[in-house]
Each structure stands twice: as structure tokens, then as C-alpha cells.
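Shown here: the complex without one of its protein chains, the others still in place.
Chain nomenclature is as follows: A and B, assigned in order of appearance, with residue numbering initiated at 1 for each chain independently.
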Amino acid sequence: MAEELVLDIKDLVVRYDTDAGSVKAVNGINLKLRRKRSIGLVGETGAGKTTTALAILNLVPEPAGVIKNGSILVDGKNILAMSESELQKTRGKGVSMIFQDPMTALNPVFTVGEQIAESIRIHEGVSEKEAMRRAVEMLEIVGIAANRVNDYPHQLSGGMKQRVVIAIALACRAKLLIADEPTTALDVTIQAQVLELIRSYREKYDTAMLLITHDLGIVAESCDEVAVMYAGNIVEYGTLEDVFNQTKHPYTEGLFNSLPNIIERRSKLTPIPGMVPDPTELPEGCVFAERCAYATDECGKTVQADQWLSDTHMVRCSRYCEPDFNIIRRIKT
Amino acid sequence: MHRYVFKRILLLIPIMLAVSFVVYFIVDLAPGDDIDAIYGNELTAEQKDELREELGYNDPLVIRYARYMGKLLTGDMGTSSFYHEPVMKLYFSKFPATLNLAFWGIIVALLIAIPLGIIAAVHQNTLIDSASMILGLLGMSMPNFWFGLMLIILFSLTLGWLPSFGNESWTSVILPAVTVGVGQAALLIRTTRSSMLEVIRQDYLRTVRAKGVNERTVIYHHALRNALIPIITAAGTQLGIALGGSVVVESVFAWPGVGKLTIDAFNTRDTTLVVGCLILTTAFSSILMMLIDIIYAFVDPRIKARYMN
Partner (left out) sequence: MKKRSKKQSGGKGFWGEVAKEFKKNKGAIIGLIIFGIIIFAAIAAMFILDYKTQITKLNLSEALRPVSSKHIFGTDQFGRDIFLRILYGAHYSLLIGVCAVVISTLIGSILGILAGYFGGITETLIMRLMDIISPIPSVLLAICIASAFGQSLYSLMLAVGVISVPSFARVARAGVMTVRDQEYIEAAKSQGASEFQIIVEHVIPNSLPPILVQATMRVASAIISASSLSFLGLGVPAPQPEWGGMLSEGRNFLGTNTNMTLFPGIAIMITVLCINLIGDGVRDAMDPRLKR
């Protein structure tokens, strides 16, 4: 089993030291991902999803961002202990990433062909010409005509830019693909195409994927496992079945209940009350206690431990086994 | 693209006309003219006035200017009263030396400023950043003719390594070029730093790093290429100023360029030469600024696209 692990994050802690204080972005998360599998990392903006992704590439923006603790094994090797040259070999080849905002993710002064060819040239040791030929191939795979290869980013539409960003990430057939909100910037019609594109490519090359999103629908569609993140903690973790149908954490419940219900259109949306805690001053005990309908006084004082319900299902909530605790899932997915 | 270049060149003509008029007007304000310069004490004041009347010096400014421009169109900018040679010929005999100095000056400036500016930006708020900012500030605060004199004291008079004046051998250009270059570098360090800081935080560099590109390439290939436009503008402006003859530096090093020619013309009240020098110098720096605008298009595809349409 262990050798099949593509990604193994242990106790990852990331802080951003700013003038306003130390932002506790990621607070001791654990995450495992096996070959071919995909995991959805879900949570609100600011939950620490992108920071986690950047940590996997060891690209947490310096000097503010500091990885305080933990290890990130990619294919058995610790990213955080790698030398700069080892890191460069891993980035793009071992792990590649699709970035969130296609409008700013491409260098405006190089052609899209050059930008795709660059990673091929670095990792595959091929000639400039060969790299360009393969870049054209990649463009076609993501559905852009070969004659756009010499276009600059500003000549492409947002959707096309996102495809180019995807082409860059897929170019070297990395073992692990991190997709950070790959479809947020796109029209709904194109979203499905893009997801399908990623899926078929993963099937072909046995790529594992960490998908970051706040869209539970996308998770249901493309992931095997789900990790729900809140204020830098993974509060619930399990297979799609575990988390979607056996929801155990009140925050996960809140996420589902704040979705619009297509079947019962007249039902009201139920937003989670309150606000995400200030990441510079996280509460002492459970990070969700302030907003939690089930919280007791105890919850606010004690740090929650990971509770394993089964081999696959984890919840970070001490109340899940108590008799009066009963998650209400209003929507069936 | 061709149309754009053509349009820019056409636009230069009215500007040059206006500039030449302003120059003509200002020089005209100054007391003394070339009749004084040529005949000095040979003629009495009455005789000189007669001569002025005869040569049309007392005509209204606009008429004299029109006459001057008419001649200029045939390539005649008059004759220097001091050197007794055509202004055009004089100017262009001195121009290569100025070009030479301007070229080496900006090379020195870029060699100092770009690496320092980049290092400062990459290591923002560290010792090396403060050090290069202080260096830049010192360079900006120092009159460059004084810096030139200090270089002469050290390298010519004390160490005897380098010539301190004239343009006799290839070593002659070193001290003046360093003087010009250091002054320009001071400004360019700041431009480079702030422009790099702007670029360094852009998301697309993260994409590049995520591809596994080494940090050197990230900075010098991807970031610098984007940061280049403000740097080119600043460097171009500096070069434009230097092309006009770094008057003061040329004077310090007795460098036989157009700057020195101009200042000598002032001192000898050689009005025809002064007007000619100013018009030609301004024309050159305007043409240079135009060229820089065109160079942008090749650095930044976004600007190129705008011109194409």
C-alpha cells in the first residue's frame, strides 16, 4: 500500500507572518492520496486550500509564508527537505498544478506555445523544436487549434487561457495533478468540457489528482475522496460515500445545507451563521465551535482530535458519537 | 507596424518646427549677436548697426525665423562666426565623440543598475536591498561633474592610470563614461527595482516556478522581460539627455563633443552655432524617444497588437 502513495502530507503547519500578526493558514493537516485516485479539498475561501496546494510544490509565497512543521512526501520523497535542484525536477514532472485565475496565470510576453514548451524542454530533455511540436500537440489535446501556438495570452479568451494553463500542467504527465479551482473562471458550459478533459487525461496516464474547489457538485462528479477544510483544519475526511451520505461534521452539514435545492425549489437556503474566525486569532478549542449548532461549552475549550469512524472516514468532532447528536442532511445528492 | 512608424515620424515634424521656434526665440533674448562676436572692436557701434540693418537682423523675429528655416530646408544652418565653418559640418564633426560617450555611458549605467536593481528587488527589505538603495541615493545626490573631478584626482592625478581630458586613445572614454554612467545608474537602479518588485508578485511567475523552471530563469527571463518597459523608458530618456551632450561632463573632461561645442558657442556669443546646436540636439533626442516607443512594441506583444490595429 505505502508504495502506492503518491502524496502523503503529515502534520502540515503553514503560517503567514504579516504586520497584522501571524496568519494561521494551515494548522496540522494530514492527507494521503494513492495512485490514480482523486481527492477533493473543499472549503470556503480562506480555509487554507490553496496554501496547502502551494506547500505541496514548496511554493508558499516567501518571505511571509513559512512552513512551520510537517512533511509532504511526494512519491516517497519529502518535498520540504529537497534541495532547490531536486525541487525543480519535481515541479512540473512529479507534481504539476493548474492555477486558479487564468487571466493572471500566463506570462503576457511569451507565446502560449513557448510557455507550454518550456516545461517539456526542461523535463524531457528534448530539443527546442521537438518541445514546440509537443506543445502544439498539447494545445490540440486541450481543444485549441494548432495555429494559435504563436498567439500571446492577450489574444485568447478566458476559457482558452484556462485551457492553456491546463495544457502546461498536463504537458509532462506528472504523477500528481493539483487543480486549484480549475473551472471557477469559466462558463458553465465550458466547465463540464474542462472537467471531462482532465478526467480522460488522468485515465490515460494514471494521474492522481488533488482537486481544490468550493463546488460540491464538481467533487461528486470527479473525486473518489473528500477532505473538508475549515480554518486551516481538515474537519472531515472520507470517501465520497462517507462524506456525502454519512456526513458527520456539523460544518460539512452546513455546507450541504447552504446549497440551493433543485428538487425542492421552494425550500429556503440555510446559511451557516456567523463568520469564519480571524486566522490570526483562532479559537482555543474547536475552530468551528462558535458557529456550530451542536457545540457545548467543552467544544470551545478543548482541541479536537481526529476520530476515525472506519478505515476511511475521519471526523474532527468530539460530539459525533453522542446520542443527541444527529446530523440533518436536508438535501440528497 | 510600418504605418505606425510612418505616423510617428510625421508627428515629429510639427514638434520639431515648434521646438526650433522656441529655441530661436530664447536665444534671441540673449544680449549680443554674431556681429559683436565677429567684429567686436573693429567696427563702431554705428557701423555694426548699419550692418545689422543690411543683413536683416532688425527684422521682426518671425521673419528672421522663417528665413532661417527656409535655409535649413536646403541643409544650410548658417556659418559659425567663431570657427568660420558651416554649423552643420561643425556639429557632425563633434557628434561621433558624443555618441561614443553616450553609448559607453549607458552601457556602464545598465551594467550597474540592472543587476543591482534586480538583486535589491529579489531580496527586498534585506541588507543588500538597503545597500543598493543607499548607493542609488548617493549617486543621485552627487553632482556628476564633481564625481568626475574626484575620478580625475584618483585615477589620473594620483594613480596616473587613465587620461583626464580629451579623446586621444581608447582609454580616454573610460573616466567620462563612468561619470555619465554612474549618474544614470543611480536613477535606473530605482526604476529597475520598483519595476521588478511590481512584476515579481505576479501570479504568472508562480506558474513558471511550478513548471520546475530554475530561479535564475524565472527572474532573468520571465520577470525581467516584463519589467523591461519602464527600464527602457528611463534608460532611453537618460540616453537622450546624454546624446544632447552631457554638457557638464564633456566640459569637465574637455571631451570634444557637441555638449562642449554648445557651451563654447555660448561663451563666444556664436549665436548661429548656438541655435544650430540646440535644434540638432533636440532633434536627436526627439528621434531617440520615438525609436524607444517603437522598441516597446518589440518587447511587449500587447503594445505591438495595439499598433497593428
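General remarks:
Quick note on the criterion: contacts are C-beta pairs under 8 Å (C-beta built on N, C-alpha and C of every residue); 3 or more make two chains touch, one makes a residue touch a chain.
Keep in mind that what you see is a predicted model, and the values were worked out from it rather than measured.
Considering the whole complex, the hidden chain is in touch with B. Interface note for the absent chain: among B:V19, B:I38 or B:I128, the touching residue is B:V19.
Screening B:I35, B:V199, B:L278 or B:A297 for touch with the missing chain picks out B:L278. One of B:L99, B:L162, B:M289 or B:I303 touches the chain omitted from the figure, and that residue is B:M289.
The set of subunit B residues touching the chain not shown comprises 15, 18-19, 22-23, 26-27, 29-31, 124, 137-138, 140-143, 145-147, 149-150, 152-153, 157, 194, 197, 240-241, 244-245, 247-248, 251-252, 262-263, 266-267, 274, 277-278, 281-282, 285-286, 289.
Following the convention adopted for this analysis, only the chains that are shown with their structure count from here on.
Considering their complex, residues 202-215, 222, 225-226, 299-302, 305 of subunit B touch subunit A.
Taken in their complex, subunit A has these residues touching subunit B: 54, 57, 59, 61, 84-85, 87-93, 96-97, 99, 101, 104-110, 115, 118-119, 122-123, 152, 154-155, 165, 168-169.
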